[in-house]
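Taken from a larger complex, these chains appear in their original positions, while the remainder are omitted.
The first chain written gets the first letter, and so on, giving A and B; residue counts start at 1 in each chain.
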Amino acid sequence: MSTYGTLFRVTTFGESHCASVGAIIDGCPPGLELSAQDIQIQLNRRRPGQSDLTTPRNEKDAVQLQSGIEQGVTLGTPIGLLVRNEDQRPHDYTETDLYPRPSHADYTYLEKYGIKASSGGGRSSARETIGRVAAGAIAEKSLLATVTRPIVDAHPTRCPHPETAERMKARIIRAKDASDSIGGTVTCVVRHLPPGLGEPVFDKLEALLAHAMLSVPATKGFEIGSGFRGAEVPGSRHNDAFVQRADGSLGTRTNWSGGIQGGISNGEDVYFRVAFKSPATIARKQDTAKYDGEAGTLAARGRHDPCVVPRAVPIVEAMTAIVLMDALLIQKSRVAAMSLLPPITTLPPTMVMPQKARQEAANTTTQ
Amino acid sequence: MSTYGTLFRVTTFGESHCASVGAIIDGCPPGLELSAQDIQIQLNRRRPGQSDLTTPRNEKDAVQLQSGIEQGVTLGTPIGLLVRNEDQRPHDYTETDLYPRPSHADYTYLEKYGIKASSGGGRSSARETIGRVAAGAIAEKSLLATVTRPIVDAHPTRCPHPETAERMKARIIRAKDASDSIGGTVTCVVRHLPPGLGEPVFDKLEALLAHAMLSVPATKGFEIGSGFRGAEVPGSRHNDAFVQRADGSLGTRTNWSGGIQGGISNGEDVYFRVAFKSPATIARKQDTAKYDGEAGTLAARGRHDPCVVPRAVPIVEAMTAIVLMDALLIQKSRVAAMSLLPPITTLPPTMVMPQKARQEAANTTTQ
């Protein structure tokens, strides 16, 4: 459905041509300084028309906060927000509308609901991700995250490696010039994540991330750490050997695990990669069929992103922040409940070792 | 947590050395003929010791049904079931236990819970998947699924392509002989799935499948349809053009979408691929550190699977059946609710076209 999360919970609404798109973000910690600008910055990064790599439409996408904040501080109550759709009227019905767009959601929405929005993507429109990005901005602020945006945003492709970025740009422009489109991948790295996040067995951290990423429109794949290539490496090389860190805790020498072991973060960088397909809507003519089965040729009207990857970066960031904030809140409650219990002194060391070990290491260090 | 699903819901329990592992399966349709044997067949496929490619341990894994079934027919109430652990006592504590196994869950469970099972994988053990496989067997029976098991199971690798299967076998035996391990991928194809399954926006069908697959131990990646390679193909080639099927409905000429568009099944085959890493537990010596940070060398005791892929096949099947059964029940309720409403006659054709088109096609056919 349209709700995601357990304690940090996002519910979105909106189609491409209705009055507005928006979200309710529930479970934000009370007492957080939060302004519309915090959210707007991220919405602007998601917005079309930022460079010649994205569609030239220029929607303003100004967020309107409705509730949950007073005097610039969150109340702990649900944060309602919305962004007006600039063009709210469905267009007039034309010959082109008789075709379900290939690899788009027109056909499946009709099969599922028996009815679909008359114009544009309806609920499957990329405008639906506005609510996600807004929620992600709130999650990120709640996590007190520091994000390396300047480096990421230095190039219009949002690829931080300059040579690769230029090659990507050339490939996208080539697709654009050919009235075609192209896909790509987004890699996300999360640093300084505390160990202990993720809920075995069904809600392993990588499972939550995979769920979140594959819920983003146009995604085709997800891999954590070594990913698909990891399947080809023997265990003796793939295993991440432990080493002692400066603070006495354990780290790993390599990080093929991608910062998650047994579904739980281990304190190393979490990194994963998401595949985005080429946008389905292209100006090129396509031989396909109408809803009534009649064969014909479709050429999409309007202007469209030749590649979603640059605009997908803030969406990947947002979904990541949402997942981590929820996982953090759940783990925090466990730690708080554990801290109320009397200590257990009778257990064998292998059942409770790290705390003891780290404490001793800490003692040694301070002596 | 340990619960998965909305209307078809699985909750599992159990560690490697406790009394039993098991599950409660809630939401099974009443009136389904279901025997312990239906479940046992799948548990046997998951079981170790089936060939020289898997660990020679021979656990019997006999399922004991506790509730929810009478006279061989489901009552619609929760089905409780369990499988005894053969070796229920934790082993004596040895030098090896001072090491968190690299790329295993020992360290992260301790970080998360402050305590862990003294022996084996505890909750992260592959024995946890017994509950999933049992639930999957029930889901599959509920779906009235016909599964092409003979072909899949013809070779011990469960690869249906004989030449590839032999190459896989050789690679696994090479790893085994080197006291090492190796990974691999499992591809799953679902045929004859009705269109309309999957709930936009957060619970797209591919997002649910990705979540389910990445919740399986040792998985590192998921891709649907064209997957990561799809990112490199221009839209003009990646788009699945529509064609009219014999029954008047629309199908697609190609299927790079993997049977899902806009998060909703479209009636074509759903197929996806899951990456499994090489098992972390290997007999080879590994230079690593103890819980207390002291560097040292670990060599795992006992016998272990050199490759999880053959045994992973029934687990992938099970999680797939669980996801689909849940998605089907949710869609069924929508269709039932829609069918109660009076028909809408005033909508423009693009909002409701397919039904009309198909109905007309059907009328034409029957004339």
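Definition applied: a contact is a pair of C-beta atoms (placed from the backbone, for glycine too) under 8 Å apart; a residue touches a chain by one contact, two chains touch by 3 or more.
These numbers come from a predicted model, not from an experiment.
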item: Overall number of sequence copies in the complex as this file defines it, 2 displayed; value: 4
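Just so it is clear, only the chains that are shown with their structure count from here on.
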item: Averaged-CA centre spacing for the pair chain B and chain A, given as whole angstrom; value: 24
